[in-house]
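Here the complex is missing a single protein chain, while all its other protein chains stay put.
We call the chains A, B, C and D, going by the order they appear; numbering starts again at 1 in every chain.
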Amino acid sequence: MTDKTGSTGGRQEFEGSLAESDTRVARFENGSRGMAGTIQHLLHGNPTLVPVIVLAASVAVFGLVAGERFFSPFNLTLIMQQVSIIGMLAAAQSLIILTAGIDLSVAAVMVLMSVIAGNLAVKMGVPAPLALLVAFAGGTLAGLLNGLLVTKVKLPPFITTLGTWNIFFALNLWLSGAQSIRSQDIDAAAPMLKVFGNALEFGEARITYGSILMFATFGVLWFLLNKTAWGRHVYAVGDDKEAAELAGIRTDRTLVSVYMLAGFVCAIAAWSSIGRVGSISPQAFYEGNLQSITAVVIGGISLFGGRGSILGALFGALIVGVFQSGLRLAGVDVLWQVFAIGWLIILAVAIDQWIRKVSA
Amino acid sequence: MTDKTGSTGGRQEFEGSLAESDTRVARFENGSRGMAGTIQHLLHGNPTLVPVIVLAASVAVFGLVAGERFFSPFNLTLIMQQVSIIGMLAAAQSLIILTAGIDLSVAAVMVLMSVIAGNLAVKMGVPAPLALLVAFAGGTLAGLLNGLLVTKVKLPPFITTLGTWNIFFALNLWLSGAQSIRSQDIDAAAPMLKVFGNALEFGEARITYGSILMFATFGVLWFLLNKTAWGRHVYAVGDDKEAAELAGIRTDRTLVSVYMLAGFVCAIAAWSSIGRVGSISPQAFYEGNLQSITAVVIGGISLFGGRGSILGALFGALIVGVFQSGLRLAGVDVLWQVFAIGWLIILAVAIDQWIRKVSA
Amino acid sequence: MTAPQPILTARGIVKRYGRVTALDRADFDLYPGEILAVIGDNGAGKSSLIKAISGAITPDEGEIRLEGKPVRFTSPIEARDAGIETVYQTLALSPALSITDNMFVGREIRKPGVLGTWFRILDRKAMEDFARDKLSELGLMTIQNINQAVETLSGGQRQGVAVARAAAFGSKVIILDEPTAALGVNESRRVLELICDVRARGIPIVLISHNMPHVFEVADRIHIHRLGRRLCVIDPGEHTMSDAVALMTGAKEPPASAQAA
Amino acid sequence: MTAPQPILTARGIVKRYGRVTALDRADFDLYPGEILAVIGDNGAGKSSLIKAISGAITPDEGEIRLEGKPVRFTSPIEARDAGIETVYQTLALSPALSITDNMFVGREIRKPGVLGTWFRILDRKAMEDFARDKLSELGLMTIQNINQAVETLSGGQRQGVAVARAAAFGSKVIILDEPTAALGVNESRRVLELICDVRARGIPIVLISHNMPHVFEVADRIHIHRLGRRLCVIDPGEHTMSDAVALMTGAKEPPASAQAA
Partner (left out) sequence: EDIGACLVTKTDTNPFFVKMKEGAQQGAEANGIRLSTFAGKIDGDVETQIAAVETCIASGAKGILITPSDSRALAPVVTQAREAGLLVIALDTPFEPADVADATFATDNFKAGELIGQWAAAKLGDAAADARIAFLDLNPSEVSVDYLRNQGFMQGFGIDIRNPTDIGDEEDPRIVGHDVTNGNEEGGRTAMENLLQKDPSINVVYTINEPAAAGAYEALKAVGRQDDVLIVSVDGGCPGVQNIADGVIGATSMQFPLLMASKGIEAIKTFAETGERPQNSEGLDFFNTGVELITDAPVDGVPSKTSAEGLGMCWG
């Protein structure tokens, strides 16, 4: 050890004074911030509040514009019914987006599964519970296909689901022959398929089981994401997949499980959609993929993965529902509704960005 | 300098032997590779070859399946016509995707600009060249809006263009009153709008100016991307924006210029589309956004930015065109065509992934 | 060096990345209770070697034995379950997750009873307490909030979390890939102290470093890696830093004795 | 130290990131022809300081002067145009682009004549020749192909490209943020030699490093940064490494003489 000249116990000599070194590390300072700054700072700590506030604000604005009809218990519960399906899809979509993916096929999976359940239960006389089980298995399998393409073939999720979207769309047309299954036929053969259309009524308010299912789905997923190890792994994988892998997470297995769960949620949404629509329509929800993404991003979940609360997607879906209902009640043309939703997306995410700015 | 005990000219003593150090750095070895490995290795060096080969293979296969009608000069030039508009959109889309963005609004911008040109020239009697100039300016402006939202408001491109897509779609319905402008009316008032529908004929072959325009557009963009500093900057920004910024590129300015150029290309595509369709239909090309993305990814341009040649998108568009034409000629149902395109996307990108694997 | 049986050995490990051969029949031996330093030029294959040992990459050829039994890890989690903890050069922390979450990732503690077994609910309190204990036990840093996101920590603090995680859970072997590369004098010193503490607990350590004084200070043996394989192993008590540098840069041939070590 | 006029000065620079104050009224002086080392603990604000000077971040307060004239850079390109070249801690190379492209990014050479002025065509040959010249002139590495993508280079080679770029274009000041952090003994030595070569050409250099022996070997003056500001400046000929470490870690108060330096 000839190089250790002048060293103290192996150390290099210049390190001798380290024992006396100062231990202060971080300093904080509170300059003056101004009104906007204060709000920004407040929300920065609780980013999930942002969509809640946007929701409250839109409810308030439309209440003013569209009058008391907007505020009626009937209308408020109606909005919940109307967003219940897109809300469920947004829940599935959030799972995928949290892993830094995107799923263009959620609505196609849902419609395909409703067609499968309907074909089995109504046209082929299979008992409804069995038909539903097949649909659930089918949704999970569709998710498995997406998940395997993403993890094993290593295709980007956007491309994977662009491809499977086309595939599921074609299968749906093929299985349904483009024919809807009528409400009355479902009632006769398998009323169970429509159970989520039933409602609890409190005076004017009609809370369908479908709306409750949506809230319950978000609740369960929130629980899984926040209270279990699996949930932490989902966030870790979305945050930095390579780091998660090295830290000892089976990232591929986690990803596949996420896609399968999302597919399963789509299949549940399929069941709920039969209750909501009344019949089984292979043509419905063509825009559901993009609508679910819209809800998720308005809800403040980052498209880059790993950040955001799944509850944001619930608020995002509700915000869109409130907007559409409010604009319609205010007598705005469909055309300008589309226009307004465009700006809503941009504004909501812009606010979110502003809140999250590091310099908050 | 008491610490420099034993040092030679300031160096730490243990560095004394560095002068004699070995200078070998990299070693290469050529193990046996097998057939697949050899091909993979070959293509790894020239990734742009992949879509070319896929294109050649699909032409060959459909030639066998659909017979000589497929190979007729008429049909082959027809395919070029048929992909000319999606091809132009794919060119615009490539620019955005090279910067690690994505543009869901390209087709909406194009349709909006064709409606604007038509309204001005046909309904309001503005001279056609002026009407086209307004459309070009409009397309560029639409790109500017996207670009500013991405750079200044820092919205993810996906969200920005999801929002502006809705906005442009609504404007389009509003300006057109959802009514197409008839071919005869264009012929009467502003035949110049339809000039790209004209063709050079060689026997059966009909090469429209629109197809030529598509090739020319790819040529010009290829030149810009590969031969000018601006092109290098586009790649650098797409590769690693932060590094590019630190290395001295005005990344925001580069990004905005890319979005504006893409918007401008969409406006040119609008002109070409009037010639192609023959009339101005506000409903056309609703799926154009996703179709352009499909062409780009089949062409091997990475959705993560910075990698791939814009010529890939041209081949990607042609591959889709060949597939569709071949399937149609072979009498395959639309349903199964959609199904096949779904698998085509997955397969093409899977092959590309395999070729690019580092272990090539 | 005196222990008869190495705890971890590797023989003839080969790993190719495309046309680059990162590991070219590399050997490796780690004995119980020792600090083994691995040194070598940039690109010599040090990180590749420890990745192969820790399951982060699967070698193309070669054999790895842990306590004499052949093992074949296909993921870091398997190596971890076998008691090998690694701090990678890139740290492998999830920026958006909290310190606690990062420390426990992949081995979370669940609540006792039904809540844990059936509902699989995490026992946050237990995890936080454990994490706080470990961090202060190592005296490595003054973390204000055990639940703050790792991305809000300084580089040195992050390195500390990664090292603490390895030290807390490594039961058989701890591997550190350049743990002090980005650290200041002060912070580096603390990491070196931690390494000595861990050895004192009887756990052997593999330390990759470019810092010769550090290496010569703490290492019991030095594995010199060159051109993808182990060139030789030297005893820091018998060789100078100059020798080590000369060997690792190819300025000098290894002595016959060292080759066999 | 003897030159009367500093070439680059900063006074009272403040930079806040949210609630963290990275720079707290920091000062800075660089004299012509010198190597100024900047040392300090992790998180002391060294990188933030040089980012403020080189336009990568815009300070909230404070004044920067280049050759006596106040400047306010809003992007690295402006600092570069003013003759300040920086090698950032993260290197700032585009992995998929070639070595040549990376060296010339933002200051490409165009073909002479119409092709260049009108069609803005790049003169690849000129750029490649220049890049090859610079790399071999610096004797820094044996690059096989000047057009290979930077991502195919080893860490040390990358660092070399970044340093070569700065050395080739820096006309007034060159700033290097921990250029040897990840480098081996051999590679570090070459970078230090390069730094001395550049000084020999009369260009002043700012060197951030945690490696005390390196700092004391090449620096003419040492700027000690602590808690977001300049604590003092010392002369390596008059102070020991121990002094420097004690100052930078807060174990010792700066001497009155050093504070004024």
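Note that in this section a contact is a pair of C-beta atoms (placed from the backbone, for glycine too) under 8 Å apart; a residue touches a chain by one contact, two chains touch by 3 or more.
Being a predicted model, the structure only gives us computed values, none of them experimental.
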{"item": "Partners of the unshown chain among those that are drawn", "value": "A, B"}
{"item": "Full-complex contact with the absent chain, from B:146, B:279 or B:302", "value": "B:279"}
{"item": "Of B:20, B:201 or B:333, the residue in touch with the unshown chain", "value": "B:333"}
{"item": "Touching residue (missing chain; options A:82, A:151, A:228 or A:353)", "value": "A:82"}
{"item": "Chain B residues that touch the omitted chain in the full complex", "value": "69, 72, 74-75, 78, 81-82, 85, 173, 177-184, 197, 276-288, 324-325, 328-329, 331, 333-335, 338"}
{"item": "Footprint left on chain A by the chain that the document does not show", "value": "69, 74-75, 78, 81-82, 173, 177-180, 182-184, 197, 199, 206, 273, 276-279, 281-286, 325, 328-329, 331, 334-335, 338"}
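The definition used in the following text is that only the chains that are shown with their structure count from here on.
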{"item": "Chain pair with more C-beta contacts, B-D versus B-C", "value": "B-D"}
{"item": "Reference chain C; chain at largest CA-centroid distance", "value": "B"}
{"item": "Chain B and chain C, separation of their C-alpha mean positions in angstrom", "value": "46"}
{"item": "Interchain centroid distance [CA atoms averaged], chain A/chain B, Å", "value": "30"}
{"item": "Numbers and ranges of chain B residues touching at least 2 other chains", "value": "2-3, 12-15, 18, 21, 25-26"}
{"item": "Sequence positions of chain D contacting 2 or more other chains", "value": "43, 154, 185-186, 212, 240-242, 245, 249"}
{"item": "Residue ranges of chain B in contact with chain A within the complex", "value": "2-3, 5-6, 12-14, 102, 149, 153-156, 158-160, 162-167, 169-171, 173-174, 290, 293-294, 297, 303-304, 335-336, 338-339, 341-346, 349-350, 353"}
{"item": "Parts of chain A lying in touch with chain C, wherever the complex brings them together", "value": "1-4, 7, 10-12, 14-15, 18, 21, 23, 25-26, 227-230, 232-233, 235-236, 239-240, 242-250, 306-307"}
{"item": "Footprint of chain B on chain C - complex, ascending", "value": "16-21, 24, 43, 212, 227-228, 240-242, 244-246, 249-252"}
